[in-house]
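As you look at this complex, bear in mind that one protein chain is not there, while each of the others sits in place.
Chain lettering (A, B, C, D and E) follows the sequence in which the chains are written, and residue indices restart at 1 in each chain.
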Amino acid sequence: MYYYKQELINEIKTDRPDPAAAKVLQETLGGQFGEMRTMMQYFFQSSNFRGKQTQYRDLIRGVFLEEISHVELVQNTINQLLNGSGEPGVGNSGSDGAPLDEAIKHANPHHFIMGAQSSLPVDAGGNPWNGSWVYNHGNLIADLLNNLILESTGVLQKTRIYEMSSNQTMRETLAFLIVRDNAHQNAFAKALETLGVDWAKLFPVPNYDINKYPECRKYVELGYHNAQFNFRLDHTRIAEVFQGESPSRNEGNLFVSEPPKGFPVPEMPEMPNEHSPGLGDMNR
Amino acid sequence: MYYYKQELINEIKTDRPDPAAAKVLQETLGGQFGEMRTMMQYFFQSSNFRGKQTQYRDLIRGVFLEEISHVELVQNTINQLLNGSGEPGVGNSGSDGAPLDEAIKHANPHHFIMGAQSSLPVDAGGNPWNGSWVYNHGNLIADLLNNLILESTGVLQKTRIYEMSSNQTMRETLAFLIVRDNAHQNAFAKALETLGVDWAKLFPVPNYDINKYPECRKYVELGYHNAQFNFRLDHTRIAEVFQGESPSRNEGNLFVSEPPKGFPVPEMPEMPNEHSPGLGDMNR
Amino acid sequence: MYYYKQELINEIKTDRPDPAAAKVLQETLGGQFGEMRTMMQYFFQSSNFRGKQTQYRDLIRGVFLEEISHVELVQNTINQLLNGSGEPGVGNSGSDGAPLDEAIKHANPHHFIMGAQSSLPVDAGGNPWNGSWVYNHGNLIADLLNNLILESTGVLQKTRIYEMSSNQTMRETLAFLIVRDNAHQNAFAKALETLGVDWAKLFPVPNYDINKYPECRKYVELGYHNAQFNFRLDHTRIAEVFQGESPSRNEGNLFVSEPPKGFPVPEMPEMPNEHSPGLGDMNR
Amino acid sequence: MYYYKQELINEIKTDRPDPAAAKVLQETLGGQFGEMRTMMQYFFQSSNFRGKQTQYRDLIRGVFLEEISHVELVQNTINQLLNGSGEPGVGNSGSDGAPLDEAIKHANPHHFIMGAQSSLPVDAGGNPWNGSWVYNHGNLIADLLNNLILESTGVLQKTRIYEMSSNQTMRETLAFLIVRDNAHQNAFAKALETLGVDWAKLFPVPNYDINKYPECRKYVELGYHNAQFNFRLDHTRIAEVFQGESPSRNEGNLFVSEPPKGFPVPEMPEMPNEHSPGLGDMNR
Amino acid sequence: MYYYKQELINEIKTDRPDPAAAKVLQETLGGQFGEMRTMMQYFFQSSNFRGKQTQYRDLIRGVFLEEISHVELVQNTINQLLNGSGEPGVGNSGSDGAPLDEAIKHANPHHFIMGAQSSLPVDAGGNPWNGSWVYNHGNLIADLLNNLILESTGVLQKTRIYEMSSNQTMRETLAFLIVRDNAHQNAFAKALETLGVDWAKLFPVPNYDINKYPECRKYVELGYHNAQFNFRLDHTRIAEVFQGESPSRNEGNLFVSEPPKGFPVPEMPEMPNEHSPGLGDMNR
Partner (left out) sequence: MYYYKQELINEIKTDRPDPAAAKVLQETLGGQFGEMRTMMQYFFQSSNFRGKQTQYRDLIRGVFLEEISHVELVQNTINQLLNGSGEPGVGNSGSDGAPLDEAIKHANPHHFIMGAQSSLPVDAGGNPWNGSWVYNHGNLIADLLNNLILESTGVLQKTRIYEMSSNQTMRETLAFLIVRDNAHQNAFAKALETLGVDWAKLFPVPNYDINKYPECRKYVELGYHNAQFNFRLDHTRIAEVFQGESPSRNEGNLFVSEPPKGFPVPEMPEMPNEHSPGLGDMNR
C-alpha cells in the first residue's frame, strides 16, 4: 500500500508564463521516455517479478516509488509554465479581444481546451501516453537493459529540451531530473555489473559536460547522482545491489539515503476564463 | 512524495490457473474504466487543482492514493490466474508437445509473449492503456460528475466480468473492488451533494442485489462501502466532505478510517519456459 | 437537416444467438471498409464539395443518406446475434455457474463488458473506428476512385464474412448489403464514366457467382443492384449522373427510386445479467 | 431510415479567413467531446436500447437526429474559416512565392494536404476521431449520466474555444451550439429527474455569465435553451420526458418544437492550388 | 534477398535549413499516402500474391523495389532541411540563449527531441506511420485500383506540399517524386487496361500544368514519367505489362529501363547540442 505526504521532491522555480515551453516539457511527463513511462514500467516489473533474488525487485521498486514523485514534479512545473499565459495583458495574450488566443499560436491547444491551463498525460506532439510503451518481459537481463536505455534516453531528451527555452521554471526541474536519471542509470548499470558486465566509460549517457547545464551542479554536489532515495516504510534489500563504486565515469560510491526534505506544492489560483474551478457562490 | 509498505490491500484467493479469466480481468486493470484510469485521472486532478476549496482536492487525492493499491491488487490477481497455465500437465497445456499452446486458444497471446505469464497495461481486448481516457477539465463540477460515472461504470463492468468465470481468485478481487467502487461513488456523490444535489435512490449504480455477488457481503459488513481509507501521513481535509449520511440507497454514515491491515504479496516462482527471470547460475 | 422514420431498410431474419458471428460482423459496422466509414466519408465529401458541378455532390450525398440506414441495419443485426447469448441454458452459456462465460471463448469480450450484448463502433479485431480512414482530398477524380474501391472492398469483405457462419440473421443482412454495395459501385463507376472512362467488364468487384450467395437473388430480382434510393425531401441532381446503362457486366439500366418500404425495428428485452436498462422499480 | 433537406440548422456568418481558428474549432467537430462523438454516441444508444421504457430511447434518438445537423454546421463553419486562406494576397499567404505556406505556420497542415482547405474528422491537435469515445453500456442511468457530462464538457470546451479568436464565423456557430448543448443538458438532466434526482443549481455547467458570450443572447431569447427540436416523421414519446420545469437554474419550461427554419449551405469555389475539384474541361 | 549500393536515386539540392518545410515533408515519408506506405503495401502484395499470372506480381514488386529508394531519398531530404536549424546564428535560433528554441515554434518538436535533427517515421501532423494503411486484400483488381488511387493521392499531396515553401531542397525532391508517381500511376493504370479498362483522359491525377512545377520538366524530358526502373538481378515479367502506349493523356510509350545513375549520399556533421553521435574521445 502507498502513503503520501503533500511535499514535492524538488523546488518549483518561478519565472514568466511560457506555454511553448510547457508544450515541449510534456515529453518529460507523458512521452515515450517520460516519467509516466518510467513509473509504470517499474510498477509492472515490481509486481510481476519472478524468483527469489528479490534484491533486484526491491531495486526496481525503489526507483518506481521515486518516479511517482517525478510525475508530480513535472505536472507542477508544467502548471507553473501555463499559469497566467491566457489572461489579458500577459505576453501576446488578449490581443484581438481573445484572451486565450495564445492557444492557437505556439501552444498545445489542449492545454487550454481540455486542461484549465494545466498538465495533460500527453507528449510534446500531443500524443496521449500509451501502455504499449511499458517494457516488462520478465527476463531480468532484458528488463534491466531496457530500464538502462530508458533512463539514458530520459537524460538525452532532457538535455535537448533544456536547450529549447531559457525559462528557469523549466530548466531547474530538468536539471534535477537529469541528475536523478543519472542515479537511476547507475542503479540499473550496477545491477548488470553484479551479473558480470564491466561498463568501462560508457555511462552516463549522453556524455555531457556539466558546465553546459549549470543548474545541475548543486545536485551533483549533494551527491544526488550516486544516491538512491528510500521511500519504503518496511525492509528493502535494495542496498545489496545499490552499493560500492559507481559503474559510471563519475566518481564516488553509491549509497541509499533518506528522501530530500520536501518542498511546498504551489497553489494554483482560480482561472475564470477557463471556468476553473467554476463553483462561484455555489459552495462557500 | 509517496511511501510504500509491501502489503496488498486485500487477500489473493487461490484457485486453478485460468488464462481466459486473466484475459477479461485485464479490463479492470488497463481498460478505459479500469484501475489505471482511476489512478491516473485522480492523480492529474489532484495536481492540477485550482482554487482554495482544497477539501475537494483532498477528497480526490485520497481516492487516488487507494487506487495505486488497487492497481497492485489486480496485477497480482492476474498473475495468480496466469501462473502455471503454460506448464505441461496443467489444463489443456502441453498437448502437442507445445507447453505454451494455451496462448493460441482462449488467452491473450501477449500474456505469454510479452509478459512472462503476468499482467500487462492493456484491456480485455488487448488494447493498450491510453492517456486520452484521463478526464481533467479543471471545472470541479464536470470533474466530479465524470469521476462519479467512472466509478459507476467500474462497478457495472465488474459485475459483468464476475459472471464470466466462477474462478475464486478472480471473483474475490472483483467483489472487494465492487464494494470499494461503491464507496468511491459515495465520495463523489457526496461532494456533489455539498453543492446542492439530492440523488434520491439513484446510487449505487448498477442497482444490484448483493445476494448475486455473495463474496461482497463480508466487505459490506465491515462497512467498506461507506469508508474512505486514509493513506495520508500529514493532514487532510477529506473528512469535511466525506462525512454524514450516505448519499446512496444503502444505509449508514460515511467515515474516514485506517487502511485495512495488509495482506502478503504472493511470490511468483521461476518460469523456465518463459526464461523468467532467466539468471541461471549467473548470479548466486 | 436530417429527418427520421423508425423503420429499418431491410428485414432482420431470426436465427440462433451467435456471438462469434457477431464478432466478425463488426467489421461491416466499424471496420476500415465498413458502413460507418462509408457513411462518414460521403458525409465529409458532401459538405466539403467545391465547384458548380453539384450533380456529383448530390450523387455522393445520396449514397451517404442511405449509409446511415445501413449502419442502423448492421447495429440491429449484431444485436440480434448477441441477444440471449449470455443467458443460462443457451448454447454453451451458463456452464460453470458463469452466465456470461461465452465472452471468454469465441466472442469479443467487450460485447459483454462495454455493451449489454449489443453492437460497438469497432471492427472484427476489436479495434475502434478511426477518423483517419475517411478519404476526402477534394479532388473529385481521386475522391470518386477512392469511393469505388471502398465499395468494392465492402463487397469483397462481405462475401468473405458470409462464409464464416451459416447463421441466417447474419447472411440475410450481408446479402442485402452486397447487392446495395454493387449499386454504389455502379454509382461511382458511372460518375467516372461521365468523365470518359470505359470500365469494360471490370465490375462488379469481386467477380462472384450469385448462386454462391442465394440470399442475394431476390434483391437482384428487385433491381436493387441498379437502383439508387432517394432520401431527399427536396430537389437533387443525382439522376443527371445515375441514369442510362449500367457500367458493370450486369444487365440493366440505372434508375432512381423510392426507398424500400420500411421494416420493423426489433425490440430488445431487458437483460438482468448486464443490468440493462437496470431501472428496476425506480421508474414506473 | 433517414431523410434530408439541404438546409443548415443555423447561419454561417462571414468574416476573414482564419486557419488558426479552423484548427482549434476542429475540437468541436472531431474531438473527444465534439459533435461527431455526440452524434455517434446517441446513435448507438438508440439502436442498442433495451426494455419497454422507450420514452428514454426516443429522447436520446431525438438529440441524435439534431447532432447530425450540428456536425454539418461545424463542417461548414470550418470550411468558411479555411476558404481563401491559401491564396496569394490573403493574410500572410503568398509570401516567398509559396501560396500555401500558411499551412506551415499556425494551421493544421492536413487542412491543406489532405483536405482542400476543408474540414477533417480530427480534433484540435490533429488526432483522428476514435470510436472508443462512444459510451454505451446499456445501463440507462450510467448512459444518461455520461450523456450529461458529455454535453457539459461540450459547453465548457466551446466557451474556452470562443476566447481563442474574435472571428465572427467561429463565434456565431459556437454561440448557437453552446445554447443547444444547454438544451441537451436539460434533456438528460430532466430524464434523471424523472428517476428522482433533484439537481438544485448545478446546471448549466459551466456556470457562465451570458454577457460574456453576447452572440448567445438571441438564441436564449428564442427559448432555444429549453427547446427540443423534433426531426421525427413519425410518432415519438419524447415529450413524456422533455416537458415541465427546466431542471437548471435558468427559468422556463421545456418544450418540443419544430426545427428552426433552414439556412442556405454556402457554396465553396474551386481552389486551383489544391486541384479541387480539378475537373478542368474534362466534363462540360 | 535484397542488395544495396550506397547511392541515392536522385540529387539532394542544397538550400537554407528549413525545419517548417521538414515538418510538412514528413507527410511524404511517413504519411498515410507517403513513401513508407507505398513501399510496404507493394511489399505485402508481392509476397502474398496468389495464382499464376505473375506478370502482375512482378510489376508490383518492381515498383516496391524503387519505393525503398524513395524512402531513402525523402529521409535524406528531410535531414538536409533540418541540418543546422538548431545552431546559434542560424535563422531564429539561438535567441534567448536557447539553441534549440526553433523546436518550439513552427517545427515538429520531435525532430529535435527524438531525432537528432533528422527524419522520423511520422506524418506532417506528427502521427506515427501505421500498418493499417497497407491495403492488400488479395483480389487483384481491388489491389490494383487501390494502388492507382494511392499513387494519385501521392502526386496530389506532393503538388500541395510543393506550394508550402520555395525551398529548393524540398522542391527538387518533390518534383522528382511527382514524375515518378506519374510513372507508377501509368503502371497500375496499364495493368487495369490489360483487363479491359479504357481510361480516356482521366490520368494523370491531378490534372496539373507542368509549368507550375518547373523542376519537373527535366525529368519529363528524360522520359521518367513513362519509364519503369528495373532493380531485379534476375528475370522479371514486368515488361509483359509495362509496355505499349501510355494509358494517360501524356504522350509516349512505356519502357523498362536501367535505374538512374546514383547520386552521393550527403554526409551529416556531428551535432553537439543533440549529443549526436556523442562518442567524444571514447573511440578513436
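A few points about this structure:
Just so it is clear, a residue touches a chain if its C-beta (ideal position, glycine included) is under 8 Å from a C-beta of that chain, and two chains touch if they have at least 3 such contacts.
For clarity, every value in this text was computed on a predicted model and none was experimentally measured.
Across the complete structure, the visible chains that the omitted chain touches are A, B, C, E.
Only one residue from C:Ala124, C:Ile141, C:Leu174 or C:Ile238 touches the chain missing from this view: C:Ala124.
Among E:Phe33, E:Trp129, E:Phe176 or E:Phe242, only E:Trp129 touches the chain left out of the display. Not every partner is drawn; the one left out touches chain A at residues 32, 127, 130, 132, 137, 139, 141-142, 145-146, 148-149, 152-153, 156-157, 192, 195-202, 205-207.
For chain C, the residues touching the absent chain in the complete assembly are 20-21, 23-24, 27, 31-32, 106, 124-127, 156-157, 159-161, 163-166, 201-202, 205-208. Along chain B, the points of touch with the absent chain fall at residues 86, 96-101, 103-105, 108-110, 112-114, 126-128, 273-275, 278-280, 282.
Definition applied: only the chains that are shown with their structure count from here on.
A straight line joining the Cα centres of chain B and chain E is 48 Å long. Touching of two or more other chains is recorded for residues 32, 126-127, 156-157, 201-202, 205-207 of chain E. Interchain contacts (touch definition given at top) occur between A-B, A-D, A-E, B-C, B-D, C-D, C-E, D-E.
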